[in-house]
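One structure below.
Omission of a single protein chain aside, the complex is shown with its protein chains in their original locations.
Chain nomenclature is as follows: A, B and C, assigned in order of appearance, with residue numbering initiated at 1 for each chain independently.
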Amino acid sequence: MNQPAALGTVHDEGARSLLYTEVEEELRTAVRALLADRCPPSSVLRRAETAEVHDLDLWKTLSREIGVAGLLVPEEYGGAGASAREAAVVLEELGRGVTPAPFFTSSVLATRTLLDLGERDLLRELAAGEKTAALAVPFAATPYRAAGVPLEIGDGTVTGRVAGVAGADVADVLLVPSADGAVFAVEARHAAVTTQPSLDLTRPIATVSLASAPARNLGACDLGAVLRFGAGLLASEQLGVAEWCLDTTLSHVRERRQFARPIGSFQALKHRLADLWLDVVRARAAARNACAGAPLAVAVAQAWNAGVAVHVAEEALQLHGGIGMTWEHPLHLYLKRAKATEIALGTPGDHRAALASLADLPG
Amino acid sequence: MNQPAALGTVHDEGARSLLYTEVEEELRTAVRALLADRCPPSSVLRRAETAEVHDLDLWKTLSREIGVAGLLVPEEYGGAGASAREAAVVLEELGRGVTPAPFFTSSVLATRTLLDLGERDLLRELAAGEKTAALAVPFAATPYRAAGVPLEIGDGTVTGRVAGVAGADVADVLLVPSADGAVFAVEARHAAVTTQPSLDLTRPIATVSLASAPARNLGACDLGAVLRFGAGLLASEQLGVAEWCLDTTLSHVRERRQFARPIGSFQALKHRLADLWLDVVRARAAARNACAGAPLAVAVAQAWNAGVAVHVAEEALQLHGGIGMTWEHPLHLYLKRAKATEIALGTPGDHRAALASLADLPG
Amino acid sequence: MRDRIDRLLATAGAEDFLGARFDAGLAWVHFPEGLGGLGAPRELQQVVDRELAHTPQPNIGRQAIGLGMAAPTILAFGTPEQQKRFLRPLYTGEEIWCQLFSEPGAGSDLATLATRAVRDGDEWIVDGQKVWTSGAHHARWAILVARTDPDVPKHRGLTYFACDMHAPGVEVRPLRQITGEAEFNEVFLTGVRLGDDLRLGEIGDGWRVAQTTLMNERVAIGGTPGRQGGGMIGIVSDTWRAQPALRTPELHQRLLKLWVEAEVTRLSAVRLREQLAAGQPGPEGSGMKLSFAKLNQELTGLDLELRRDLGYDDWSFRRSDEVDMLGRGPGYRYLRAKGNSIEGGTSEILRNIIAERVLGLPSEPRADKDVPWKDLPR
Partner (left out) sequence: MRDRIDRLLATAGAEDFLGARFDAGLAWVHFPEGLGGLGAPRELQQVVDRELAHTPQPNIGRQAIGLGMAAPTILAFGTPEQQKRFLRPLYTGEEIWCQLFSEPGAGSDLATLATRAVRDGDEWIVDGQKVWTSGAHHARWAILVARTDPDVPKHRGLTYFACDMHAPGVEVRPLRQITGEAEFNEVFLTGVRLGDDLRLGEIGDGWRVAQTTLMNERVAIGGTPGRQGGGMIGIVSDTWRAQPALRTPELHQRLLKLWVEAEVTRLSAVRLREQLAAGQPGPEGSGMKLSFAKLNQELTGLDLELRRDLGYDDWSFRRSDEVDMLGRGPGYRYLRAKGNSIEGGTSEILRNIIAERVLGLPSEPRADKDVPWKDLPR
């Protein structure tokens, strides 16, 4: 048939751009080159079961030389004063590398909390790469439900326990939000941080126990907004994970021969890969759109990208055949990361549920 | 890998069989041969836009010679005293033929109502093929919500209106359930039956208007149980629709050549057809299991088969390419039937919702 | 350009406004001067379109093939005489165009088409049957691909023509669709004589010319992002909002899921347009039609289920000049949307194209590439 039905009407979008700027592309190039040199997936795999999952040498270079730790920090506090768009590009690359670096936990979640609280000194230290911080909430907390920790508040101390915290294992400072909205800063040396076996080998979670730990009350912050901001940027990390899985699978099926043909010449696989590519194309648009942090854009990006990352990783494993089931191939690190971030900061279902009010689709 | 994970434990199923008996296969052969001879899809298509959608000559042969009208009627009332299993086999064949015959509306829904009411004389007439009846409820009614008609009950008369009734256009007797559970028998000649343009060309729906129509109160009946019984058997009709679509598509892709190959040799199509086949295999087991009318079995069969019929019909259209979009190919009759029966007697979503209590999975 | 727009607005009357717009070079600014354009960058067209939004417009329904497919092909391959002859009446709507590509035996495998064009002096004699031709019953001209050499492999023996739809031997028959109406036609060509001056491009180069046409078709289909929550998802959402009695938790989940898919698909179209405007055309365009087709099909199916509507608006057999998906009933939309994944390249063909051209996957073993067309199994 020659003429398709009309599928919608033209509408002007205004000025917000979904493209990458030149500055963003330069940042991407720098991060990608460093990771390729210092932390390829094979070396991530080697670290994964050691006591030092996080590559802190790499983090030093990333945070100080490339300056990613201070991207979101205003220039007056020693940061780059960049926007979430640049942080998103860094996250795409860190996702592509399943890089064990505390960028998301310290430079996004904790930094965003401190920005809300106006904590200049700590921001300055984080931006300089001198310290890292972690927001002590369960990584599986959602922006749509209260996530504060039940704390017993003493005289300059706090007592309590929170499980499933990401980034706590390498944090110097823990930011502990109480159930009533106040955030307490606790030096990590005053807390018991116990890493637990984690589904995601490259971003382990830990239990933080505070027993009358000296703590400084930093005031109140909108924890839901912080988590939403994080969820929006997590969509870019998920995009990076999906991109690596798709690219790696494309290379594999072009090379791997069965039945005297590259398996990538089999039409059933080609069609599945075309569909995956289309999912990733849309994940890219969704991730770019969510950078600004608008609630609806964040919900859409998480509802889409979390599932795309898992789906692409799962298909990547299937299309690698037995090879993908082996520990020695790094693919499983991506599958685990994808599945863990699907659960982190709200499941796709949680974000879709939020659309009931955000998009006026009441249940 | 050589050894799969255990997927479940062995359990004995008891005596209920999901196979077809020899008697059932003989019945199938008789019905199929008659339909092939008298009412192939091309002739169904020719009738579809005429005033006589239903093929009443064919119905006479079906009901009287093969005796399908009285399948569910006990022998003492002139019926065959068969079980729902035999009726299900007839429905598979009528679904395969999108046959415009009032078997489902008269010999299943109306007959089941009359059995409930113990209406011997009417049953005898229906079983003999002398009359047909229709249950005057919207065909889109679900077994899980009250479906009675708001009626004004006079002295031996009823007044009211019900839209979307299937089989009313060829019924001699209308069984009209009131909102409080009583069923009234109304001669069709005392009702205004207006056929409306219907999505399903081969089982049109009509609006029944009763203005002080003489009516006989037949007593109370469990309308939900009747509709559930119907829904269970409708799964067999849906199976037949899906089977025809799959078989016809397999023939098409074996014959149709593009790129100097039968299109059925393209792997992407082969894999989709393998998946469709597997859906149909499971629809067959579900339909057989639902014949006995157990609420859980009915909900499962409708939740599965309704969607399978639509999905197979939609894929059949796509795999026929442009040919499937033309009026002259009978495929669209099956797509329309499939989509209409997805809505009829509860959508798959309604039946899944019922499982919340039936399978103890509370929301 | 601003001047030209102002001058056009000031001087042109309503009755031949489009002709005046063409003559002012504001029809398609990237076309050369004298052919409706100004040789300006393509991005500027958006500005012109915005400025002239309230003036008389081409009839998108009837002129779709001419504007979207014939015009760029004539520009790329036509002789100066052909460009002069065809482009202005094509733009003004004085002459409607249709497309004679698909055949009963050549759908996805277009290059296997069998309509013959045999040289006879300065003319070609065309015989064959085309199908799925929208607007053939209004058309003055058609873009036509025919086989001029059956002795070479199929892609190499084709030639592209402008076909005179008023020529003797052209017969148009309505083709009824599953919606009831006849939006398309079959076109029978019997001894149709076309002058060699109606040939577009070289003899035997028809496949390459046709690629230009088809590329433009697919870009046209996917290239127009709607507004957030608009189009088909908007229709379903409106029903959802207006009729709370129809809601169930199951339908709610499906609606939310499709709303997300519609939105990310729309965002991709927005991003694609930004890429084009920035002069960075990406491969993403190949996927837009695929996504829209799937979405439209799922949404129209959900719409019917949500309404539990077993009726239909109108089955009567009639011609339809334009497709108005959204203006008809839910049953029509459901059925019509089934064509979205077939017309203008099936979703299967689009997936092949993405896999091979975008993702660089190896092609399947092919038996039909180097065999003379006449020796292919059929």
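The rule is simple: a residue touches a chain if its C-beta (ideal position, glycine included) is under 8 Å from a C-beta of that chain, and two chains touch if they have at least 3 such contacts.
Computed from a prediction, not measured in an experiment: that's the story for all the values here.
Although it is not drawn, the missing chain touches A, B, C when the whole complex is taken into account. Across the entire complex, the residue among A:Glu24, A:Asp116 or A:Asp200 in touch with the chain not shown is A:Asp200. One chain is missing from the display, and on subunit A it is touched by residues 49, 139-140, 164, 196-201, 205, 257-261, 263, 266, 268-269, 310, 314, 317-318, 321-322, 324-328, 331-332, 335-336, 339-340, 342-344, 347, 349-350, 352-353, 363.
Within the entire complex, the positions of subunit B that touch the omitted partner chain are 1-11, 13, 17-19, 250, 253-254, 261-262, 264-267, 269-271, 273-275, 277-278, 281-286, 288-289, 300-301, 303-304, 352-353, 355-356, 359-363. In the full complex, subunit C contacts the hidden chain through residues 249-250, 252-253, 364-367.
Basically, only the chains that are shown with their structure count from here on.
In whole angstrom, the spacing between the mean C-alpha positions of subunit B and subunit C is 40. Chain contacts: subunit A has residues 1, 266-267, 269-271 touching two or more partner chains.
Counting only residues that touch two or more partner chains, subunit C has 102, 132, 249, 339, 342-343, 348, 351.
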